[in-house]
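Heads up, one of the protein chains got dropped from this complex, but the rest are sitting where they should.
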Amino acid sequence: MSSALSHLLVLGGARSGKSRYAQGRAEALAGELIYLASAQAFDDEMRERIALHRADRGPRWSTVEAPLELAEAITVYSTPETVVLVDCLTLWASNLMLAERDTAAATEGLTRSLSAARGPVILVANEVGLGIVPDNALARRFRDVAGRINQEIAALVEEAVIMFAGLPLTLKPKG
Amino acid sequence: MSSALSHLLVLGGARSGKSRYAQGRAEALAGELIYLASAQAFDDEMRERIALHRADRGPRWSTVEAPLELAEAITVYSTPETVVLVDCLTLWASNLMLAERDTAAATEGLTRSLSAARGPVILVANEVGLGIVPDNALARRFRDVAGRINQEIAALVEEAVIMFAGLPLTLKPKG
Partner (left out) sequence: MSSALSHLLVLGGARSGKSRYAQGRAEALAGELIYLASAQAFDDEMRERIALHRADRGPRWSTVEAPLELAEAITVYSTPETVVLVDCLTLWASNLMLAERDTAAATEGLTRSLSAARGPVILVANEVGLGIVPDNALARRFRDVAGRINQEIAALVEEAVIMFAGLPLTLKPKG
């Protein structure tokens, strides 16, 4: 049996320590640890990051690649005996846009799978909307899509934090 | 009679839910609801956003366009019977710069009109300074102007929050 069924959203900027914090929260729970990776290695920079992150997590974790079919992966891997970590929603949004999927429909599917999850799910997401308005329309649309996903998931989870410099600030306290 | 005369600043990034939160706070107060819109429709993308936002607000609201003469609009529309929502200060700053107005003088005019307002004013503003330093000098100057306006208004209001993923964090608690 894993811990009480309660979902957590970990928001943060680049290098804010959000993945590490989320992993620590997952490891503090009982159950098998499943890492749902949104990352796809398109180039050497990404390949290097992915390998480093996988080594960081250590042997307690099983890694499952879910660049697009995230809702389906949660449905399969969330059980009363597992803790699922989704890292991260923003890369997933980017993957959806590159694959020309309907992001609103995919987000609805994700919220349904979270509501039906049988174990705790921890979701990592980037906050990308606090810089100057991007020059190109695609980046602006990405910012909109990522922000909407963050709002929908934040409304649904039991707890939400935002990370700055490795330190969590509570946005939504756990009941 | 509207509620106690107390001004609120709602800061946030793109798609942080700041306009929606500000509207909810305004609608919770008694009085006529006046929406002071900074937006000007220069292209189809903006026209679409403006129309969507106006439809979102619903019929309780009157919309007044105030792309530049914001201080004057507050002086006219803030009464003991109204709640004024300014959306948003950052677009207003951008409009001032495009029109080659003196932004410091305009900000001083705004703070004077807020101090003299006869009803509550809720102000929305973007936080745009948490990305990489922009390449071009104009974007850097815009960031400076927007940040200075935010600081001056934050010092003056009775309450300030910053939004992340639709959730407010209190920066300045109301009395």
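List of remarks:
Each chain gets a letter, A and B, in the order it is written, and its residues are counted from 1.
As a working rule, a residue touches a chain if its C-beta (ideal position, glycine included) is under 8 Å from a C-beta of that chain, and two chains touch if they have at least 3 such contacts.
Just so it is clear, the model here is predicted, and its values are computed rather than measured.
Considering the full assembly, A:L169 is the residue among A:A30, A:V64 or A:L169 that touches the omitted chain. Residue B:A154 is the one among B:L29, B:I50, B:M97 or B:A154 that touches the chain not shown.
Against the chain not displayed here, chain B makes contact via residues 9, 11, 13, 125, 127-133, 137, 140, 143-144, 146-148, 150-151, 153-155, 160, 162, 169, 171-172.
Listed for chain A, the residues touching the missing chain in the whole complex are 12-17, 45, 127-132, 134, 139, 142-143, 164-167, 169.
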